[in-house]
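We show some of the complex, not the whole, and keep each chain where it was.
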Amino acid sequence: EQVTVFAAASLADALAEIETAFEDATGHDLVVSLAGSSALARQIRQRAPADIFISASTDWMDAIEADGLIEPGTRFDLLGNSLVLIAFDPDAAPVEIEPGVDLSGILGDGRLAMALVDAVPAGIYGKLALQELGMWDDVADRVAQANNVRGALALVARGEAPFGIVYASDALAEPAVTVVGAFPAATHPPIVYPVADLSTRDVPAEADFLAFLRGPAAREVFARQGFAVLTE
Amino acid sequence: MTLSVRLRHRLGAFALDAEFMAPPGLTVLFGRSGSGKTTIVNAVAGLLMPDEGRIVAGDRTLLDTKRGIRLKSHRRRLGYIFQEGRLFPHLTVRQNLAYGAWFAPRHAPRENRDRVVELLGIGSLLDRRPGALSGGEKQRVAIGRALLSAPRLILADEPLAALDEARKAEILPYFERLRDEVSIPILYVSHSATEVARLATTIVALDAGRVVAQGPAAEMLADPAVLPTGAREAGAVVQARVAHHHADGLTELDAGGTPLFLPRVGAPPGDTLRVRISAHDVILARQRPDGLSALNILPGVVQELRPGAGPGTIVALETPAGRLLARITRRSAEALRLEPGSQVHAIIKTVSVAPLDIGGGGAGVEAAGPNGMSHDGTSVRPR
Amino acid sequence: MLDWLSPAEWEAVRLSLRVAFWATLFSLPLGIFVAYALARWRFAGRELLNVTVHLPLIMPPVVTGYLLLVAFGARGPVGGFLESWFGISFAFRWTGAALASGVMAFPFMVRAVRLSLEAVDPRLEQAAATLGASRIWVFLTVTLPLILPGIIAGTVLTFAKGMGEFGATITFVSNIPGQTQTIPLAINLLLETPGGEARAARLAALSIAIAAAALVLSELIARRVAARMGRA
């Protein structure tokens, strides 16, 4: 039996591992379509043949839910993540991120790479955190907004921007960047990846996959990739 | 089939306002560069939609702006030989030649391809593309393409201008045959007096977009005033029967009882030819001269003297061979005291009858008769 | 050699070829028709048609993809009509990817053909008409052969675009392996995955090789056409 999952692109690596494990374990065929959450959400609204949606933000899941496209009671928060400050220079001094830190001074005349601060979850959360810390106004005009977290990561990895704000999971995967500080969880709303069974199609295997996601194998994979696993 | 054309069209500063009748046979449009010949031919072909006009070919109305009839080019069944070739560059010569035949009705009478190819001397070019042809070769292929499209009307815009004399001499009889035997009406633009004299049934003279004279060729050629090329092109066309081919390479014709010697002519004895005798090739004498190298001496009676603008005079004679024209100086006319009624002898050198001027068949001239054109010896001029 | 790429990647290559082929095949006649209309006819709405043809170029690909999704999705007016009347479905299928590629390449196809059309000497078409060819025959026997250079250029551009189209495709038909995941989508995904650059480069190289082969082929054909025609 085939299960189609629409998932945020940032989960590509983790889902690739889980796909193999799931197929081996259940004999079902898992199809994963990875794209931006916004694109996927719109496609679901146009009755895309998807069974499960894993969003990178609550906004788009909310929108889907409001349209009544979610099987009631199936939504839950799968993963969490945290924000870190990364640097291109491997010898960059660690920064304790708290109010009063002169981020602008640290940047020098360089740019701060982030994902789109008004559109992409990592960017939105990053902006909120900086606002909370009172640093946003200082650095707002120095922020280089990439199309997604990977773009921001690439800017730092190439040294085009000396510093960047990305998810911990992404920073972990890129050897060319150094994590110099972590944002306290309190500085931004919780970063969650909600998952839900879609009402567009109904196949029994959906439940199997949702169960698998909560299972130990999946949890191990997510944890290894740097995510906080929110399921019990 | 008679083609009747009335056109009014404006192109920038140039105004075309022409009306003429092309009776069966070959009608030459004659006029200086820029006088509107191509414009008229384009209108007949349907490539130019005139502001106003009517074109009727036989019983088919090709155009009538008043009645809103505008037959599309491809329905007019023409063979148009363009002034500038217009061969299809992506097709071989063979395909270019075949093009028109694809679209001709299946049973339309058509020319034999091999014969046309041979006539035009393009047999060795069949597999080439137009890009690899010389100027004259292109023009010959263009002629072949038009002829092989089984047309019911041929439009030829200076078809032979790019060809050498020998090639012209080979192709001209073909147009004669089309005119006489196949009876396809032909509208023919030419600057060449030889071609006009040889081919024309009717001549339409144009100047600045207007028809300044039109009429049967025989009459128009006899009237130097109406021919824009001037007096040198006046001449008469006589009909003669082939009497005998002599061993020394001469052909003796019988022109109304008088012998007329020409260099060997292809036609067999008994055939009737159309021989043009240019007015400036005729010498007049009061007494029959002796000991001259000229072989043809015809007695005649002066009918008319028509002084020209320059020092010349055209003398029209009645001879046993028919009406002849001689262009002499006024000084000579006075010296010989010529006046209507004078007895004279017309001296014509054998070789002064140019090979190109010997036409096959008499249909061209005969056909000029029964078509409503004036036949009183003067040409018709509109308005 | 075969394990140089993963099976999923080979699948993407196969799919891309199919998408590019059909996109080219279908946009060719339509492109020629629209180019002819724009070049030769004066009609009300000509400028509107012209702007419409250029829209995919002016708008970000995401917008084009979104509009395609809205119009040609299963619930979209056009998509629904085609589905119920002709059984043609674009939604989340490779056919949709072909449609997206074709639409995105359409401005170039039309422009290329139109440039060639405008360079055709109308006197040759007139000559064909005097020889008895009706308008359609003139087109087929004279115009079409003479605009071959433009057709070849348009074909190459469309094929290349078909191999490379990303934004509109992923927005329209999502990124479903084996169904809609063409090479560019696969590359993009690899770039989203930490450490995927090498595999992305391999895939890109293959894509470029295919397109280059098509390009060289087209040049050969074009040169042959030009040589055959010479100059008249």
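Labels for the chains are A, B and C, by order of writing; each one numbers its residues from 1.
Operating definition for what follows: a contact is a pair of C-beta atoms (placed from the backbone, for glycine too) under 8 Å apart; a residue touches a chain by one contact, two chains touch by 3 or more.
As the structure is a prediction and not an experimental result, all values here were calculated from the model.
Trainee: How would the full complex read if you wrote each label with its copy number?
Mentor: Full-complex copy numbers, labelled as displayed: A x1, B x2, C x2.
Keep this in mind: only the chains that are shown with their structure count from here on.
Trainee: Using only alpha carbons, which chain's centroid is the nearest to the whole structure's centroid?
Mentor: Here the chain at the core of the arrangement is C.
Trainee: When the centre of a chain is set as the mean of its C-alpha atoms, what distance in Å lies between chain B and chain C?
Mentor: That gives a centre separation of 57 Å.
Trainee: How many angstrom lie between the CA centroids of chain A and chain B, rounded to a whole number?
Mentor: About 91 Å, centre to centre.
Trainee: Taking the mean of the CA coordinates per chain, how far is chain A from chain C in Å?
Mentor: Chain A and chain C have C-alpha centres separated by 35 Å.
Trainee: So which bits of chain A are touching at least two other chains?
Mentor: Correct list: empty.
Trainee: Counting only residues that touch at least two other chains, what does the list for chain B look like?
Mentor: none
Trainee: In their shared complex, at which residues does chain C touch chain B?
Mentor: Within the complex, chain C touches chain B at residues 123-124, 126-135, 137-138, 141-142, 145-146, 228-232.
Trainee: List the residues on chain A that touch chain C in their complex, please.
Mentor: Contact set of chain A toward chain C: 4, 6, 9-10, 12-13, 16, 31-35, 39-40, 42-43, 46-50, 148, 150, 153, 170, 172-174.
Trainee: In the complex, go through chain C and note every residue touching chain A.
Mentor: Answer in residue numbers: 62, 65-66, 69-70, 73-76, 91-92, 170-171, 174-181, 189, 191-196.
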